[in-house]
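Everything below concerns the one structure shown next.
For this depiction, one protein chain was excluded, whereas all remaining protein chains were kept in their positions.
To keep things simple, chains are lettered A and B as they appear, and every chain counts its residues starting from 1.
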Amino acid sequence: MQNKIGYLCTYVPEEIIHAAGFSPVRITPNTAPPTRADAHLQSYTCCLARSCFDQALAGKLDDLAGVVFAHTCDTLQGLADIWRASFPELFVETVVGPVALHSPHAQKYLVAELRRFVAALEEHFGVCVTDDALRASIRLYNTRRLTLADFYARRAEFSAVEWFHVMNTALATPPQEIVDRRPVIRQSPTPNSQSPISIVLIGATIDEPTLPQILDDLGARIVADDFCNGARYFDTLVAEEGDPIEAIATREVTRATCPCKHRALEYRAERLLNIVKDNRADGVIFYHKKFCDPHAWDYPPLTAALDGEEIPHLLLEVEQVAPVGQTRVRLEAFLEMISDAK
Amino acid sequence: MPQEFWRWKEYNWHAPDLVWQEARSITAGVDVGSVSTQAVVMIDGELLAYANRRTGSSSPDSARRAMDWALKDTDLAIEDIHYIIGTGYGRVNVPFAHKTTTEITCHARGANLLYGPAVRTVLDMGGQDCKAIKIDAQGRVVNFLMNDKCAAGTGRGLEVIADLLQVPIEEMGELSLQVENEPEPVSSMCVVFAKTEALGLLRKGWKKNDVLAAYSRAMARRVAALLRRIGIESEFVITGGIAKNVGIVTRLEKELGIVARKPNFDTQIAGAVGAALIAQERMMKDAK
Partner (left out) sequence: MSEKRYKELKTAPQLKRLQEQHYLEAKRAHPGKPIAWVTSGAPVEIVRALDILPVYPENYGALCGVRGASAGLCQVAEARGYSPDLCAYARSSVGMMNDAEHAPLGGLPRPDVLITCSNICGTVLKWYEAAARHYHAPLFIVDTPFIHADDGEPTPHAVGYVAAQLEEMVAFLETHTQRELSKEKLVETVHLASEAVSLWRDVRESCRAHPSPLNGPDLFMNMAPIVILRGTEGCVHFYRALKEEINERVAHKVSALPEEKYRLLWDNIAIWHHLYQFYSHFVEYGACFVVDTYTGGWVMKMDGGEPIESLARTYTQVFLNQGLQVRARDMADLIKRFDVDGFVMHSNRSCKPYSVGQYDIRRIVTEQTGKPGLMIEADHSDPRSYDDEAIQARIQTFMEGLASRPG
């Protein structure tokens, strides 16, 4: 049984952690209101930061040999050091990746930063991360990505809740288990609803099933998503030839971005429009966590792009758990609106 | 018994001469809100009767009581009604409804009938939430925004203040306008803290009307922000109970620089009217 190392953001290079002999698992917020985290994090930080750290403070993450951060937003940037201050013996590292992904120097910098991270792992745990181990881990993770992509291609056969559970479980499961145990993606899927209303979901992460449950109840179909722990997770494979660290860096710099990174001014808007059009979706639901600045910043330009194409959209701003009544009435009204217009 | 300042009058109404026996469609809408419940009965798209009652602890009971009151002075029985739609916060708990539709869609349709097809922006200030709805000439929803995170712009919020200041809720609006100088709005974003702030002002010697004015202004501001986000387009109308509060309406108009069309009907029934209309549409559609 391998030791686990936790991470919060999917920009963390799982292959490197895996090649070092650990099982990378995503730490996810749960639905218990934080009690201890408030002594370290202000109320105006997102529930993801507060819930994950609260679990650590409550001793729920004691089986982790370490926690790895990737540079994303200001809150998680601060949380990395707060975590280290509370757990001085724990391996807490941040892979400070580039933000300016369009810069011709970003890749070179990231390669050096990844090598530094490798050295930090090796030093702390007394292990050696070989190129062969890296290549093996890369192959494993690519298989995982392909498996998830296959599942996605068949999402019309699944309910939204099933989709949610598969994605959520996947990131908490060591990759070889997903590859070995295909049954995690059921062989005999339950057919999805016959509703004609198809929705694209977009946001940072989705960590609890209230929204998918309501969509299933209302008979709407999720045809695509742009979530960190959704479609963006398995976007783009790592090259299996050449220097493995370079290959991992290349993937990070080229794969679909979240708002914390800059590629081009209209990149995310264009991507969203393509996702909607390619999937012939009827509408877009923005699923934002309260106090998530990067996604809140992208909301005006993304909605402007959707308005330009007369694509209806809805914003749900949630804290730890989407409130059922309030979420439901909005979704119902949104679907009624789309229905009436058809 | 001490006066309950937050309590408003329940009522019912019916069209004196409308004959329902030859009607093609007899439909009804029941809007079960958190504070009040309305039932509306329509004959071929014309108002036959309606009632407005306080919502009790049981939504099914509230729905039934409102419906009974609406039908009370008519010779119509609930069994005679062809299609009933439940809407509002308690919409899934209207046991005799055939279908449910959200109050957003219903207010849009209701405003379109009651105010006319020129309406483009509807503001519904209800019992515990506040909605801004953009509609087209047919009363279909084009866009909407809700504020249900706090009591600002809601009936519940007003009830708290009415009780605190010992002012009958139906007089709040008028009294809030009887001030010499318009005070600054209360700064607290939350009605719980606004209560503390209001008490503080009274202690400082503020008159009741001035506190009412300050609170009304704060409410108007928060509601205005919601409307600005969705973009206000003429004609602008207000539905829901708070449309009757002239203090808030006046301040809202001033804040936004646009005048709301004044109703010549009871604004609280807009949701149920819309529901009854949608019931008629569904009936016609199903019949095809």
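To be clear about the criterion, a residue touches a chain if its C-beta (ideal position, glycine included) is under 8 Å from a C-beta of that chain, and two chains touch if they have at least 3 such contacts.
Bear in mind that the values here come from a model prediction, so they are computed numbers and not experimental data.
Trainee: So which shown chains sit in contact with the chain we cannot see?
Mentor: So, taking every chain into account, the missing one touches A, B.
Trainee: Of the residues A:41, A:170 or A:311, I need the one that contacts the missing chain.
Mentor: Of these options, the touching residue for the absent chain is A:41.
Trainee: Touching the left-out chain: which of A:71, A:155, A:221 or A:271?
Mentor: For the chain that is not drawn, the touching residue is A:71.
Trainee: Which residue, A:14, A:298 or A:332, contacts the hidden chain when the whole complex is considered?
Mentor: Answer from the full complex: A:298 touches the omitted chain.
Trainee: Pick from A:3, A:31, A:103 or A:254: which residue touches the chain that isn't shown?
Mentor: Missing-chain contact among the listed residues: A:103.
Trainee: Tell me where the left-out chain touches chain B, residue by residue.
Mentor: 187-189, 200, 225, 228-229, 231
Trainee: Considering the whole complex rather than only what is displayed, give the residues of chain A touching the chain that is not shown.
Mentor: Within chain A, the residues that touch the unshown chain are 39-42, 44-45, 71-75, 77-82, 84-86, 94, 96, 98-100, 103-106, 108-109, 112-113, 116, 259-260, 262, 265, 290-291, 293-294, 296-301, 303, 317.
Heads up, the rule we're going with is that only the chains that are shown with their structure count from here on.
Trainee: So in the complex, the part of chain A that touches chain B is made up of which residues?
Mentor: 312, 325-326, 329-330, 332-333, 336-337, 340-341
Trainee: Which positions of chain B touch chain A when the two form their complex?
Mentor: Residues of chain B touching chain A: 89, 101-105, 140-144, 146, 148.
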